[in-house]
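Input: one structure, supplied below.
Missing here: one protein chain of the complex. Every other protein chain is in place.
A and B are the chain letters, set down in written order, and residue numbers restart from 1 in every chain.
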Amino acid sequence: MRVKLLLWALCSALLLGLLSGCGSDNGGAAQTVDGKQKVTLTYASWGSPNEKKVQEQIARKFTEKYPWIEVNYMHIPGDYVTKLTTMFAANQAPDVFPIYKAQGLQWAEQGKLYNLNEFLKDDKELTPDALIPNSILYWDKDKIAGIKVTEEAFGLYYNADMFKEAGLPLPPTKAQEAWTWEQFLDTAKKLTIDNNGNNATSPAFDSSNVKQYGVRFDTWIWHLMVPSNGASVISADKDKLNLEDPQVIDAVQKMADLITVHHVAPSPTQSKNIPSPAVALQSRKVAMDLDGQWVQLDLGQSGMNYGVGVLPKLKESKTILFGEPEVISATTKHPKEAWMFYKFLLDAKSGLEMHASGLWMPVAKEWYTDPALIQQWATVKPGHPEGYTDAIMNQTLKNGVNSYDYYLKNSEKINAIINPALDQVWLGKKTVQQAFSEVSAKANAEFKGTYPEK
Amino acid sequence: MTTRTFRWQRVLLYAVLILGSLLCLFPFYWLVRSSMMDLAQIFEMPPKWIPEPFVLRNFIEPFEQLPFGRYFINTLIIVVGTLIGTLLSSTIAAYSFSRMKWVGRDKVFAVLLTSMMLPFAVTLIPTFIGWQSLGLINTYAPLIVPAFFGGGVFNIFLLRQFYMTLPRELDEAVFVDGGNHFTIFTRIILPLSRSAVLVIGLFTFLNTWNDFMGPLVYLNDESKFTLAIGLQQFQGMYTAQWGVLMAASLIIVLPAILLFMIFQRYLMEGIALTGIKG
Partner (left out) sequence: MQSMTETAERRQTKVTKSSLSSIRRRENWLGWLFAAPAILGFIIFVLGPMIASLWLSLTDYKVASTPNFVGLDNYQNLFNGTDAFFYKSLGVTLYYVILSVPLQIIVAFFLAILLNQNVKGLAFFRTAFYLPTIVPLIASSMVWLWLFDPDMGLLNVIMRALHLPESQWIYSETTVVPTLVLMSLWTVGGTMVIFLAGLKDIPDHYYEAIEIDGGNALHKLIYITIPLTSPTIFFNTIMGFIGGFQVFVQPYVMTQGGPNNGSLFYIFYLFREAFTFSNMGYACAIAWVLFIVIMIFTFLLFRTSQKWVYYEGEGR
């Protein structure tokens, strides 16, 4: 009896749902607005519920400005590439969407994406000079796969209270004052404390019972210090991977030593238990975090007293850039309108609240140079700490270097060979030199050339 | 068997059951615990066992950030549709594959079985293109309709195994009394395999309830999204709101747990063959 009742309830819920679902569909006959043919674009993106809300707002604001262009926003909360791949295969790709750099370049090569240079070369409003350096992704000479929709840059984030309590000077924010590796390591040691209260400079330091680590970083950013060592993962002649270059090896080994020799950074194993860097800093598991500027959103929301400095330097002060590109699919039926929306997306004014929150960084140069614009985002608290304008904003503009995967063809596959080799490095079983020399030939066999810088 | 060894066995039995259920309850306890904590507490080491303070806001946030009610109804539509389709078609198909004798039966069954052997990753795109050519992308049809066509080989196979254990004499008795296959199916086989049918209902419910990939690929409008997609949204690109994520998981998992608690009682009742022997 009870089962029957339940069944009835479920069936009526089903019917109700079906009815209300059908009601929302409306016929899409050709319409005109303001004397112009009505156009509908599809815009897809990833992101948290907060980002989703802002994206919806951007789409709405755009239609307010251009009433004949409607933008359907499609939120893809997971398995982003799988869904997009499927849509591409069925010729249903969204008109505009952000994509991971390696995929974007690869897809552009395969003819799935629009060559944005066709718009950019004649555009009066948006010119390459108006953008910050490194923001345009070329897949071939003069062929543009996409432009970064927001920039992403690395810095040295820290818990300011922990520095104060330890009586240590805060990390410098200006490039010319950047810590040397030795200064950085020394600070990290002083901030690494074991269960008995000894820090890592003490001979009694017990490296197997560490309560607080000096620094943390994600191992996928193993090449963080390579540009600073005046080197690159890709050889100068762009004909192979530089895995046997002593400068590259040295820069990666220095990162590994933080974990395996000096014990001032948690191993990947240990940091798996603290999935959020912001939590690690806030809960005093670590004092410093080598991380991208996007952590500011969480750090700001946590209410903690945090700050940011420039990365330590080996030979010269550099930061690595990571922003993902926004692209237009080659199959779009409305390229002109898609480009109009594209420019609207790139304009920091459109999603200002995400820029102000600390998560996004603009790509138009004026936002880095015009004080009136800067104060609308780069100094807004709590998403931007003291020192941000120097340590991240100016550093991005002046000393930013694109991560090597913007230029390396077949980079996903090459990474799939390099990363497992590095696993043994983080565990302390092999040196970087050993690991790289073992896979260098295999990785180079997958080397398929590079993408141009312009 | 003396009563002493008997009692000893009981103690051992309870000990194993209690220990085992503690082990199994642990991840669930962790979910409940974490759902009431703020971000810093969740990952504290050594871990905190009891939230302090209790952050009940985590349970309000999912409803504020996402249209959970809408997602719930959407999920229910898909679940109920799939359930009806699966139960109807898999029981009938299994009957044919186990209780009826027809030329090529076992070969056809073997061919059907292969549909589970090719990974979905490579059939996803052709299947999608098929639904697209029917103009049914962004509808619930790709998620529900297949259930009415066999309801999955897993289910057919499972039911077949159960049907095959039922004595054949039962069928012949029905024939003698002038019954046909339909009478055997509804009067004998279905009631006798109730526990297996319940199991299939349970699995179908849970799979559909938790399915993420299907709805993600076939649905485009947010107004058609399901709970599982909603849950994924709390794991952002750059940040995860762990406490909220855990609370949302708990909200989504509770109906499934309640359902199982009701369900297992019926499973326990299971019908003994002795009942219809005479």
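Please note the rule applied: a contact is a pair of C-beta atoms (placed from the backbone, for glycine too) under 8 Å apart; a residue touches a chain by one contact, two chains touch by 3 or more.
Just so we're clear, the structure is a prediction, and the values are computed from it rather than from any experiment.
Which listed residue, A:112, A:148, A:216 or A:384, touches the chain dropped from view?
Among A:112, A:148, A:216 or A:384, only A:112 touches the chain that is not shown.
Consider the whole complex, including the chain that is not shown, and state which of A:43, A:66 or A:88 touches that chain.
Residue touching the absent chain, from the options given: A:88.
If you put the missing chain back, which residues of subunit A would it touch?
Residues 81-82, 85, 88-89, 91, 93, 103, 106-107, 110-112, 208, 268-270, 272-273, 331, 412-413, 416-417, 419-421, 423-424, 427, 442 of subunit A touch the chain that is not shown.
Considering the entire assembly, which residues of subunit B contact the chain that has been omitted?
Where subunit B meets the chain not shown: residues 1, 13-14, 16-17, 20-21, 23-28, 30-31, 34, 45-47, 89-90, 92-93, 95-103, 105, 108, 110-119, 121-123, 125-127, 130, 146, 148-151, 153-154, 156-158, 161-170, 172-173, 175-176, 181, 192-193, 195-196, 198-199, 202-203, 206, 210, 231, 235, 245-246, 249, 252-253, 256-257, 260-261, 264-265, 267-268, 270, 272-274, 277.
One rule holds for everything that comes next: only the chains that are shown with their structure count from here on.
In whole angstrom, what separates the CA-based centres of subunit A and subunit B?
Whole-Å distance between the two chain centres: 37.
Which residues of subunit A touch subunit B in their complex?
Of all residues in subunit A, those touching subunit B are 10-11, 13-14, 16-18, 20-21, 24, 46-52, 74-79, 82-83, 85-86, 89-90, 92, 273-276, 278-280, 282-283, 285, 294-295, 297-298, 302, 359.
For the complex, give me every residue of subunit B touching subunit A.
Per the stated touch rule, the residues are 39-40, 42-45, 65-66, 73-74, 76-77, 80-81, 124-125, 128-129, 132, 137, 140, 212-213, 216-217, 220-224, 229, 232-242.
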